[in-house]
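As you look at this complex, bear in mind that one protein chain is not there, while each of the others sits in place.
Just so it is clear, A, B and C label the chains in written order, and each chain counts residues from 1 on its own.
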Amino acid sequence: MGKAAGAGVQLDVGARFGAARRRTLALCEPLTAEDMMVQSCPEASPAKWHLAHTAWFFESFVLREFLPDYRLFNPDFQWLFNSYYETFSVFPEKRLRASFSRPALGEVLRYREHVDEGVERLLEGDPEPEALKRIELGVNHEEQHQELLLTDILHAFFTNPLRPKYREQGNEGTGEQESNAALHNPVLRFQEFEGGLREIGRRGEGFCFDNELPRHRVCLEPYALGDRLVTCGEYAEFMADGGYRRPEFWLSAGWAAVQAAGWNAPLYWTRENGDWSVFTLCGSLPLEKLRTTPVSQVSFYEADAYARWAWRRLPTEFEWEAATEGQPVEGNLLDSGWLRPVSTSLLQNRRLTPWGDCWEWTASAYLGYPGFRPLEGALGEYNGKFMSGQMVLRGGSCVTPKAHIRASYRNFFAPETRWQFSGIRLAT
Amino acid sequence: MGKAAGAGVQLDVGARFGAARRRTLALCEPLTAEDMMVQSCPEASPAKWHLAHTAWFFESFVLREFLPDYRLFNPDFQWLFNSYYETFSVFPEKRLRASFSRPALGEVLRYREHVDEGVERLLEGDPEPEALKRIELGVNHEEQHQELLLTDILHAFFTNPLRPKYREQGNEGTGEQESNAALHNPVLRFQEFEGGLREIGRRGEGFCFDNELPRHRVCLEPYALGDRLVTCGEYAEFMADGGYRRPEFWLSAGWAAVQAAGWNAPLYWTRENGDWSVFTLCGSLPLEKLRTTPVSQVSFYEADAYARWAWRRLPTEFEWEAATEGQPVEGNLLDSGWLRPVSTSLLQNRRLTPWGDCWEWTASAYLGYPGFRPLEGALGEYNGKFMSGQMVLRGGSCVTPKAHIRASYRNFFAPETRWQFSGIRLAT
Amino acid sequence: MGKAAGAGVQLDVGARFGAARRRTLALCEPLTAEDMMVQSCPEASPAKWHLAHTAWFFESFVLREFLPDYRLFNPDFQWLFNSYYETFSVFPEKRLRASFSRPALGEVLRYREHVDEGVERLLEGDPEPEALKRIELGVNHEEQHQELLLTDILHAFFTNPLRPKYREQGNEGTGEQESNAALHNPVLRFQEFEGGLREIGRRGEGFCFDNELPRHRVCLEPYALGDRLVTCGEYAEFMADGGYRRPEFWLSAGWAAVQAAGWNAPLYWTRENGDWSVFTLCGSLPLEKLRTTPVSQVSFYEADAYARWAWRRLPTEFEWEAATEGQPVEGNLLDSGWLRPVSTSLLQNRRLTPWGDCWEWTASAYLGYPGFRPLEGALGEYNGKFMSGQMVLRGGSCVTPKAHIRASYRNFFAPETRWQFSGIRLAT
Partner (left out) sequence: MGKAAGAGVQLDVGARFGAARRRTLALCEPLTAEDMMVQSCPEASPAKWHLAHTAWFFESFVLREFLPDYRLFNPDFQWLFNSYYETFSVFPEKRLRASFSRPALGEVLRYREHVDEGVERLLEGDPEPEALKRIELGVNHEEQHQELLLTDILHAFFTNPLRPKYREQGNEGTGEQESNAALHNPVLRFQEFEGGLREIGRRGEGFCFDNELPRHRVCLEPYALGDRLVTCGEYAEFMADGGYRRPEFWLSAGWAAVQAAGWNAPLYWTRENGDWSVFTLCGSLPLEKLRTTPVSQVSFYEADAYARWAWRRLPTEFEWEAATEGQPVEGNLLDSGWLRPVSTSLLQNRRLTPWGDCWEWTASAYLGYPGFRPLEGALGEYNGKFMSGQMVLRGGSCVTPKAHIRASYRNFFAPETRWQFSGIRLAT
């Protein structure tokens, strides 16, 4: 059989690879080359950069190492599109990405083709298992950037004073259902879970990131989780009750952020003539129509303050994972096509639905699991070096590919981050 | 028996109160009124402010509530010396404390006497148990500020270009021992501990802060802890090996801090003509004499980078507590009178010595324990609202009162903090 | 005669208008739509924004007021492309211009056509003299933005780590002359001028900005001006003599800027393996080839420090104007096509040559002349409100249209500004 992992695995990986690469391009269809230049906040990158960097990842960690006769598309791209791997090469400051008018979009697309051709060629051969693992890692990396690409373009379009839309409307055919449902929030019920020893971390053989391992035991107290996310309507009540003006609800650092940044609503909420609207990839929608949709684009501090106002708390990542392990991944993820949180998901299923709509802030700091070991080499910088000052989020959002998410998946952002599709699940 | 907690408790509390209050004043003896005005970094407060704020604490949370005929010393002091209790009163920005030339030191000392007299009068009566608890809390609060007062004055004197000394030398009589010992670091040995379910948090009846509760179970993997702290000599090797120039050792946020702040040594290390010295409360000491004393005034980022360089890691706060619970509190604490880390402690006892010299950075973010409930009312802000963005430190330092520290004690600072007596214990 | 200013004037204005508008587009020919999105420093704007804003100027101050049936191209553009006219409309923060991916370049070009068609229609009618004046103002405004467009794209390309070129080489056919000439700097001679009362400010009927008036008398002491600009080779001597390390040459604010920003050479000078290069619109050129070309992209502080090092000073704007009034405008301006300072200009003419190559920093703060009156209405914000904290520059640069510059012309920038083609003329 040689060194190969078997034809089946290769086929799978190949199919996953092709689908992921095609989807990235499909997500760019509504965008012009000019749109793909915009970098509107320090967290974000231009869409064109996402296209190039994901190609760079395959080139650097797959083709250079595993395809013997691979020819670099452009040697400068090796350092130009390195994001943050200090041990791989020097790299440009992140803020400079907005100046990358060259290479032009066309050349970046050719770069992608060149890399695709290389990976396909590698897959047609008899690749080492490590090469297949790396391709799988690259596919997961690509999926993360699909999500970021949409997150970033939403911020870019929000920053443009004309507020262009990424597309005209949500998932057609189901739009009507949503508007019918938008009148009242269903009662928030708490589903109870037993305490005791639970295993946490990726189980089994499938792909996972290094930060989901090692699987290990934690000891939980009995707890309960809200069966749905907090909605815009509920969040508006917090605001109306002086939520942003009353320090008693806030962590000290959160209150400082409120003061310094002048927060008085979630990031994309705007008010005109007293009426709130929420900016989405489908343009501005009146808050009135979103009263039963999950609130999104809130920071950890806002999530935590809301929870305290509601006499609840945020769950730990362990409570979350223990509660959701084994549940089938279904929900308003990227594949549903809505591209924004929707209320329909609330109605069909009164069981806790952990997937999609918004990433859920947890009360857990992002730290390594006991015995955590980063990947070898430069790839060790992928996750490990960010284990400081960030909070864990779980569950995926309306722009997370369905194939990408799982119970053990750990997303992480600094507690003041607001440009993400990040929302609130209560615990008790 | 009435409402009283019993005469014994009262006597104890009274003795603890008197001793703590006297010691605060004793610590100020080497200081002039001018020294007590200096606030040399955002983390620090002037010594005079510490004197006043600790009086304020007893006035606000004990006398106002429990001594019926108590007369405020000065109504303005109610808000002037409030540190951060948002729900108690407005309060001045921290940075303004350097402008408090009035009230004069003399008036602050009278304020303390006025408050002392009130507390003594209360103790002579038949105080409610809650009043006694509050006094005990106030004593612990006073002890924390004793430590801060010394930490802050060290920074103040380091900032003064003349580099005055807080006092001439260390604990007399033992000085000679230290200098004899200072040649070689004893081999660092790792003491092993079993994994499994352990109870964490304050056990029993004695005083503790709200953040040490509830006592709860955690599940540990087997681990080992270094039997002593990392020394200046060892840390100098890390520096010599390019520690501050090699990103591979650093968390991303730590590396950013190194770049932005230009760190190249612990905070109080200075170099002249190629030779390093370390500034202490006893003035500048040559590094050569401190090669076997614990390194201090390092940030979490530096501690973590050192550990990675040494192919080790930092312990979690749970590993630390599980290993030290039940050990008698003995070590180089405030009561030893050294006022700086010393090497003698390394030599006498090859068992792990968790107490004193330096606070030990752990790998644990400062978060609430399962079921954590802050104190009622404004006192709930004492600890709880800081549970974001900080790391836990354990074990006390050379300026921590011995009576103040215990196995369950959780100190916490932001990971970039360097003005504390904070050092490094390795784990594996 | 009616209200018209006469057919001759109209023809002139029409020709000037057409030429200016065409040249702006011609300058964009080497640029892609992506290039035209880049805004790489706070001083700069994207090229596309320059295209749109100059159209906006004609629409807002000419067509809206003087063409009765004029239809706005897009009502949103009225505020979107307002740069800073507070009394005209709200306007977006300058830094947001980098997010204007919409309108697309094509739409901006249609906007320009729409406006051109309006202005042409107005000119074909019988426009009021005020309308013609406004068109002339708009043409001058367009010329300023031609210069800025090139200045900004040079910064954009310098910021791109790939350092693309705006074009392949300088003005063909003369390139050879320059390289032959580049060996030695001609002796710098000082041309003497008498003191006494001189008239300053625009004389006669031609167009000028409000800040060039009223013409008024100043009293000068006898003085002398260098007959050419300081060259790169001379500036390199200043650097080699510790220019950037010796505070005695610097204004206090200049020295602070050196320290804070780490300046050690002009903005676009880079060093590799010990050899300096200078980035230009024609790419990076070795300093060796530029030793006799004027140094450019220096701040006022650097110009002033250089002058003090050379035991000279910078001229006042009045000395400059008194010396150059009446001299024909000839030199290395935009029309020469070099797009960078060149040494040939130094050689042909040993009379003082005030025009082109670089704007010359003067020792004069930018203030209103006695009796200065800004234009009426929003146009009064064009120049007047910037009369604080800026220094006057004179003479035009290699990217200034020849028709745009004159002896009374006052350019102005903050003293720390370095992205301009700004150089040094000495006085004594």
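Heads up, the rule we're going with is that a residue touches a chain if its C-beta (ideal position, glycine included) is under 8 Å from a C-beta of that chain, and two chains touch if they have at least 3 such contacts.
Keep in mind the model is a prediction, meaning the values are calculated, not measured.
Considering the whole complex, the hidden chain is in touch with B, C. The missing chain, though absent from the display, is touched by one residue of B:P164, B:G337 or B:G371; that residue is B:P164.
Touch with the hidden chain on the side of chain B covers residues 32-40, 48, 76, 79-80, 92, 96, 98-105, 156, 159-162, 164. Listed by residue number, the positions of chain C touching the unshown chain are 84, 86-87, 197, 216-221, 247-248, 250-255, 300-301, 304, 316, 363-365, 367-368, 370-371, 385-389, 415.
Simple rule for what comes next: only the chains that are shown with their structure count from here on.
One finds 39 Å separating the Cα centroids of chain A and chain B. Look at where the CA atoms of chain A average out and do the same for chain C: the two points lie 46 Å apart. Looking at chain C, no residue sits in touch with two or more other chains.
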